[in-house]
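Every protein chain but one is kept in place in this view of the complex.
By written order: A, B, C and D. Residues from 1 in each chain.
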Amino acid sequence: GSSTQGAKPKTYTGTLTFASFNPFTGPDASFGPEMAAGCIPAANTINQAGGVLGHQVQCIAVDTRGDPADAVPAAQKMIASTENLVGMNGPSSDEALATVPIIDRAHLPMFADSGQAAFDKSTYKYFYRLTPPDDAAGVAMAIYAYNKGYRRGAAVFGNDLSSQGNVPNLLTAFAKLGGQIVINQTLTLDQSSYRTEVTALVAASPDVIFTEADPQTDAAYLSQLQQLHGLIPVIGTQPTVQPPWIKAVGGAVGRDALSKNFAAAQPFSTSQGPAWDVYNKALLAAGSEVPQPDQWSQDPYTETDYDAIIIMALAMLEAKTPDPSFYNALIPAVVGNATGATEVHSFKEGMDAIAAGKKINYVGAGGPIAFDEYQNSTGAFELIGYSTNGSNPQLAVVSAEDIAKLRR
Amino acid sequence: MQQLIPAFGFGLITASILAIAAVGFTLQFSVTNILNLAYGDIMTACAFAAYLANHAGVNIWISLVVGALFGAVFSMLLNRLVYFGFVRRGTRLFGMIIVTIAVSLIIQNLLLAIFRPTFFTYEASQGPSYQLGSMVFTASQLAIMGIAVVAMVCVHLLLTQTQLGKAMRATATNPGLARSCGIPTDQVIDAAWLVSGALCGIAGVALVLNTATFSETTGAAFLVPIIASAVLGGIGQPYGAMLGALTIGIAGETAAALMSPAYKDVVAFVILIVVLLVRPQGILSEIAAAKEVAA
Amino acid sequence: MTDAMQFYISTLLIYLFIDIMGVLGLNLQFGVAGIINFAYIVFVGVGAYTAAVVSLGPDYPGNFQHYMFGASWPFPLPILAGGVAAGLLSLVVGVISLRRLRSDYQAMVMLVLSLIATLVASNATGLVNGPAGLATIPQPLYDQLGLNPLEYQWVYAGWCLFLTVLVFLFVRAITRSPLGRTLRAMRDNERAASAVGKNVTLLRLVIFVVGGVIAGISGAVFAEFIQAWSPGSWLYPETFVFLAAVLVGGAANNWGVILGTLLVPVGFLEATRFLPPIFYQGFIEAMQWVCVGLLILLFLWFRPNGIFPEKPGRFKPRATAQSRPAE
Amino acid sequence: MEAQPKPILAVSDVRRDYGGLKAVDGASFSAMQGRITGLIGPNGAGKSTLIGIIGGQIKPNAGSITFDGRDITGLAPHKIAGRGMVRTFQLSAEFTKLTVLENLLVAAPDQKGESLLGAELSRLYWGRNEAANVDAARDVLDRFEMTPKEDELAGNLSGGQKRLLEIMRALMTKPTMLLLDEPFAGVNPTLARQIEQYLLDLRDEGLSMIMVEHELAVVERLCEPVVVMAQGKVISEGSMRDVSARKEVLDAYLVG
Partner (left out) sequence: MPTSSADETGRPPAYLQVDDLAAGYGASVIVNGASAGVGHGEIVTIVGPNGAGKSTFLKAIVGMIPALSGKVRLGEEDVTNMKANNLAKRGLGYVPQVNDVFETLSVLDNLAIGGYLLSRPGAARRMEAVLETFPALKTMLKRTASKLSGGERKMLAIARVLMLEPRLLVLDEPTSNLSAELSRMLLEEHVRRLGKGGTALLIVEQKALAALTISDWAYVMAAGTMKVSSAAKDLLARKDIGEVFLGRSTEGPNVQRASGGIC
């Protein structure tokens, strides 16, 4: 594929395709549906506005199985055999290191949700990230816990890649703040009993538990803690507010107990404002394609996955072609232009503004976006709770600056 | 150190479930010569059957019976409709392992397709807790241990005291000869799958009662410890499987208490390997040894 | 053909060649010598990790991944190192488990070993970077060759083909020789083999190590291609995919094994990717696996001994001219 | 048997227990070079166990075995076979998925293509050696009237044919001493007669044998001397004519 700026853009006929390139099976199978739930409403709003440059758009799902060895051929195949593939969401941490180079080489803009620190200073031209790195979450958890007055923390994380990513910064941040990690447990996933681990935890008498593990593991662990000792406050990460986790743990320890003891750190999104309203409306309207759409209403990852599609589409309008080799360079140009640009909140608004010859600044469903030189856009964290009526009340917000100070 | 005794207690709970499962597994192998690697997935399927009953308002212990019945019938049909066909076509031990793995893939992913990727919980309370020394057990855990003991005794009586038990062992060794002695081997094999399937079902439900939640992979994740217990005890030895289950269950938990929980399984499995190096046929091994001479 | 298509096809070919290598090694152990190595993927993994660490360069503080034995060996040393490391591990495992254990126990012990290996690799984070695995493994000679990525990809496919042919010839020389015959005899009846003077322990060990070396090489070539390797890539069920390839194709038959590889790890998995997306996300992925299971069952049902069954006497010994039966 | 026979195998005070059962209970005897030593006795006397101990399949609890002047007690079976002493099994132990011819070829000694290096050097290296072995195997097949079955899988042979294969395979190793455990059980008498003659020829060429056999007529035709076992002990030795008259022998048989 040659892509020199001097060459002519490719011509496209028919529907343009965006891919959700993520695990749909395997241990991180929850990532895929979460991401697809962002893409589909975005495509629908674009199509309702008449499409991009006369093209309708659609979403496809590509399963990476959460395994680099499976993801590599999946990526090659997606690139080779998908007609009019013009952009994608993904990959996730599980397969990013193996597939980002391939996707970049294919000149396909990707909005990764890999939290891996290796991409903090990514130099891949087609790599973008709207979500903060995994390890920032650890810092946010530490800050929140410390502010709540907890001083004896227990780190209880699964031995999987994405869970362990949180641990180093959590440990150093909590210590720097003046707290003490009294026990650091790495859980082997999906055991039938964690009672011995729980006993060790109780013996260390922590006043708060930091955790991320797959739903089944945390459910077994916490329910056995409840049996043997009674629950103590739990601070989790973004995966612990996913429906499967809530369903599993809520089922195991009781939803009441969960709502009393539980908080989770996730990238902050206001989940309000005009862009969110458009997003949420489109999401709820996508009921036939997205099962139980309301579960994603406040999900910051789903929101940014939605935003990613809108941003790519707007960049195509700016470039006057869906050819990624041309529009990729214009992606930063449709966001973060604070001064003088017209703030837009949907594809339709952006399209109209561009048609009117204006510079635009897309403020997304997940909030304002500003890429740094490495095409990362990180923001604040929020701590949310859980309530039996299913809403997730916001408990606190931790600013990006506070996190930056304590990150290693 | 003072965690050691409670850990021992926890080991007992794991061991009970492991024992029920391992005895069923070993029974299948000893009677039908099939190393059924779909066993874990059948456990999961039984857990789902019990889940459906439980959520239709049935008490958890009756749901357990539902799970056991489902396991019995499902296993028997699986053998009749799939496994036995392959055996008849001349597929041997290791070919059959691949067949069972294919079946495992199918069951697990059908469950996934039907129930979707999420997690399930029974409507059941653990009941009051009882303190035995420094070990704590809930009522349902005690019930699980009780079920395990009863199941073990029944299996032992079945195999040693009844004509059916002898017929099962005879069929396993030499089906043709068994038929010519008047044993209706097809029915005997059905019976073996019914019994081991019921154990599989009980183990599946008990496992979920223990872990609180389950998904389509729950049983499969438990398979290797089951196999380890069966092998440790000497494949085909119900008592051996019990002993193996105790060793694996307790070793795992005490290792978790003494060193890192991360190496719980590693320690249990290393014990298995060391034991086999000393006693290559497992702890109890008469039958196993005999099979070797015959081989 | 578009570039993208070429990338895809060359990737598939590379996977196919690497799988064929791996499956040939397994077949040598299982189909020919009757050793049930359910830990086969561990040796693939060891080869991959070894090639990775000896080409990643020494570890340094502040590196985003941590590992032991870091070095920057030039091509083709990492691949050789992968083979040697897997061979050494085979030797250790073989000496411990092959001597006294009965075959079905052996099989189960290997299964357990496979699980132990993944647990250790995931939990001992300093060893090969724990669950995150290793990434940014350099592709061999990428800089020196100065090719564009697509050309490089084809060169790599050619390199894999070359290695596969080599492994094939190596394995075939064994299976078609008196050594192969002796191994099959040992598989059929160990007691009788030793009674006619065969050192079965040694024979088994030799073939176990040879298979391990092949596994290691295939793992090394694989890791150098995808440039990443983690515990998720070599979970114990992967061995069964290989074993299914052996049995579907035909144990103890090298061509059968190649066909089996074409079908199971490559064909079945790729073919089912083309199922139309229906119902909900994830449904189709689940159904893919159901189909893979069904395909394996169907093949074993209609060809219980594989598509190309073992043909006795296919390796038909030649007599000297004067001895042909007089009749 | 003009020359003074020289002992080739000496078994002294060999014992083997199974639990409380003394399968072999202090057996001693020696076998002569170029002779067929008969080993007879009632069922369960310990004959096969003794053959197993000599052949290395069974480890003795006590006692020693000297073969060709060297102590071979407790040696691994393949080492014993390597020294030229090869046994057959009472229950046939064929290589089921190999053809009859291949079964024989496996047993050929010192095959060039049997080492890893040799195998890799290809037929160019081992072909000649192989061809010679094929000749030898065909020769044996011919003598045992099994040539038509050359390409049959050994697992598919009839009961008697499997017995023949046992003997043929042992002969293929070019042994200096053969341990035959009931070689003719299930073999058609006419064919057995021909094989007997062949064994006698081999004996005359210097091959030593121990033969366990229940058919006393056969023993009488072939064996000199005869060793009688009962209940794990050697109770009598001598020519068939002598031992068959002895009271202890008669008693032992009647008890068995």
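Heads up, the rule we're going with is that a residue touches a chain if its C-beta (ideal position, glycine included) is under 8 Å from a C-beta of that chain, and two chains touch if they have at least 3 such contacts.
Small disclaimer: the values here were computed from a predicted structure and weren't measured.
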item	value
In the full complex, displayed partners of the excluded chain	B, D
Contact partner of the left-out chain, one of B:Ala124, B:Met152 or B:Ala172	B:Ala172
Absent-chain contact - pick from D:Ile8, D:Val86, D:Val140 or D:Leu157	D:Leu157
Interface with the undisplayed chain - residues on subunit D	18, 41-45, 47-49, 90-92, 149, 156-162, 164, 181-182, 185-193, 214-217, 220, 244-245, 249-250, 253-254, 256
Residues of subunit B in contact with the chain not shown	163, 166-167, 169-170, 172-174, 176-185, 286-287, 290-291, 293-294
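The criterion applied here is as follows: only the chains that are shown with their structure count from here on.
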item	value
Mean-CA-position distance for subunit D and subunit C (Å)	42
Subunit C: positions in contact with at least two other chains	119, 123, 280, 282, 286, 289
Sequence positions of subunit B contacting 2 or more other chains	112, 117, 260, 262, 265
Of subunit C, residues touching subunit A in the complex	2-9, 11-12, 15, 64, 119, 122-123, 125, 130-133, 135-136, 149, 222, 225-230, 232-233, 270, 273, 277, 280-282, 285-286, 289
Contact set on subunit C toward subunit D in their complex	170, 173-174, 176-182, 184-185, 187-189, 191-200, 206, 210, 310, 312-313, 317-320, 323, 325
Residues of subunit B that touch subunit A when the two form their complex	3, 6-7, 10, 13-14, 17, 112, 117-121, 126, 129, 136, 138, 207, 210-215, 217-218, 221-222, 253-254, 256-257, 260-262, 264-265
